[in-house]
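For this view, one protein chain was removed and the others were kept in their places.
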Amino acid sequence: MNETREKTLVDILDKKMNRQLLYYLDICTRCSICKDACHQYVSTRDVLYLPAYRAELIRRVYKKYFTGMGQFIPALGEAREIDDKLLDELYQTTYACTGCRRCMFYCPFSIDTTWILSVAKAMLIAAGRGSQILAELSGASISKGENIDLFKDIIIDTLKSTEKELQEKVGDAKANIPIGKEGADTLYVALAGTHTILPAAIIFHQARVNWTLSLFEASNYGYFLGNVPQAKTIAQRIVDEARRLKVKEVVITECGHAYRVMSHFYETWAGEKHLFKVRSILEVIAEYIREGKIKLARGHVSKPLTYHEPCQVGRNAGFYEEPRYIVRQVASDFRELTPNRERNWCCGGGGGLVAEFEFDDLRIKTGERKVQQIRETGAEIVVSPCENCRLQLDTLNEKYNMEIEIISMMDLVVDAMVIDKAAN
Amino acid sequence: MSDEIKVDLELDVRKLLCPMPMVRVSQNIGKVPVGGVIRAVATDPGSLADIPSWARTTGNEVIKTERNDGEFVFYVKRVK
Partner (left out) sequence: MNWFSFLAAGVLVYIAVAVFLFGTGYRVFQWFRVPRSGIRLGIFPQPRNKGARVLWMARDSFFFPQVLDVDRWMWLFVILLHLGGIAAFVGHLRIIQEFTPLVNALGDEGMAQFALWSGGTIGIILLVTVLYLLFRRFKSPYKDLSTPEDYFLLVLILVIILLGNHLRFFGDIHVADYREYLQSLLAFRPAFPEAIAESGTRWVLASHVLTANILLIYFPFSKLVHFIGAFAGNLLRSEKQ
């Protein structure tokens, strides 16, 4: 590796340094408690996937270039120079990580491995070795945002048939899917495609909400890629739209990371406060049910049903009660996975892994915990409010012959909704 | 018209949700020679924005788009 490239990468670690990161780099004792926390390590028994080892790669670089020990007795801490071998290992450990942060829960010092790996991603990107497919996805999102006028009419056009479905479902010929409606209270951010638009439209219509649909998809592959400027640009499309339309709240669809990007990261990235509330569709639905704005047929689903807790929804965003409240309204035989809540296992598909085909084998192999967990419940239906989780569960369903049905929370709700067509 | 385009690879990405159709095209673009064409059939309308945006950023080209009966057909040419 040439010296300028080495220096560039060291500079990135220097620039990315912050107090939280420094704590994490300094205090790890390599006790390896985290090994049993990581679904990838547990399934592969490969030290590359041991959370502390993933972090240790960056720690060894930090020791080499930023500590006295690295200067004088590098061997003591196995301080490492940045070379191609290190970058190879970093790529494998970093982009394989699903970002579930289960290791942080179990770490006696609460070290956030993903926070350390975010530096690894920045270094890999600078070395021209970021995940190619995530970069393409991120680039496509940005390009779509820049050229939205080209796509606006196409999007509106494709929604016509969705609008018809909405009208049939609610029995109201005037029911519509508003786009770019100024003065709406709620800006709903869906995913690309229509499968997360129709159920939301039905829910908003029945709850009589003054809403409008975002032109942009919630998912943020810049975040998975670890490219903060790009991730910010992608999220900013929505923030700008929300400001232009003067909405009171932005509601993010069932998408684990999208909610976190908007509510936990964006303000720091942009250095400005949101002028609107950010809510997850989960808390919105739970509120509508509580306030009687939508009515669900209790016990509508009698088949055994379980809830797969997306890590970005549970452990990393704190929505533990809302999804369970909703599920209990609808399912008469709700069965919890064990363990659950903050201890829940990652499904194996987070962090953009479902799009990174190079990790397909790993992703399928490391889903075995989730498969086992679901099988133990005897559930026939798995509901999960995260697109990445559902894509992974679909894969697992097929590869492990699970014969289960995987549905989204909104589909569960809409299916059980009591719609008085005469009243509409 | 479509008969005139020489297709090097047929890609069935129906029923896949976005952005997976785009991911599949990206995954397979290396399998056709430079100048070659992938014909991808998708059902997720999100791909109407996704695939052209992807082509724009990766320097490839969507030379033709067809819509019929809830299916979207993309002719993606590998430029480099």
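Per-chain numbering from 1; labels A and B assigned in written order.
As a working rule, a contact is a pair of C-beta atoms (placed from the backbone, for glycine too) under 8 Å apart; a residue touches a chain by one contact, two chains touch by 3 or more.
Every value quoted in this text rests on a predicted model; they were computed, and no experiment measured them.
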Task = Using the whole complex, pick out the displayed chains that touch the missing one.
result = A
Ask   = Who touches the missing chain here, A:Y24, A:F151 or A:F216?
value = A:Y24
Key: Candidates A:A192, A:L282, A:A317 or A:M409 - the one touching the absent chain   = A:A317
Key: Full-complex contact with the absent chain, from A:M69, A:A126 or A:I419   = A:M69
Message = Even though one chain is hidden, which residues of subunit A still touch it in the full complex?
response = 17-24, 26-33, 35-37, 41, 45, 47, 50, 52-53, 56, 67-69, 75-78, 101, 104-112, 115, 263-265, 267-268, 314-318, 320, 339, 341-343
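What we mean here is this: only the chains that are shown with their structure count from here on.
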Message = Taking the mean of the C-alpha atoms as each chain's centre, how many Å separate subunit A from subunit B?
response = 26
Query = Hey, which residues of subunit B end up touching subunit A in the complex?
reply = 17-20, 22-23, 26-27, 44-50, 52-54, 56-58, 70
Remark   = Listed in rising order, the residues of subunit A that touch subunit B in the complex are 133, 136-137, 139-144, 147, 150-151, 154-155, 158, 161, 191-195, 217, 219, 221, 354-355, 357, 387, 391
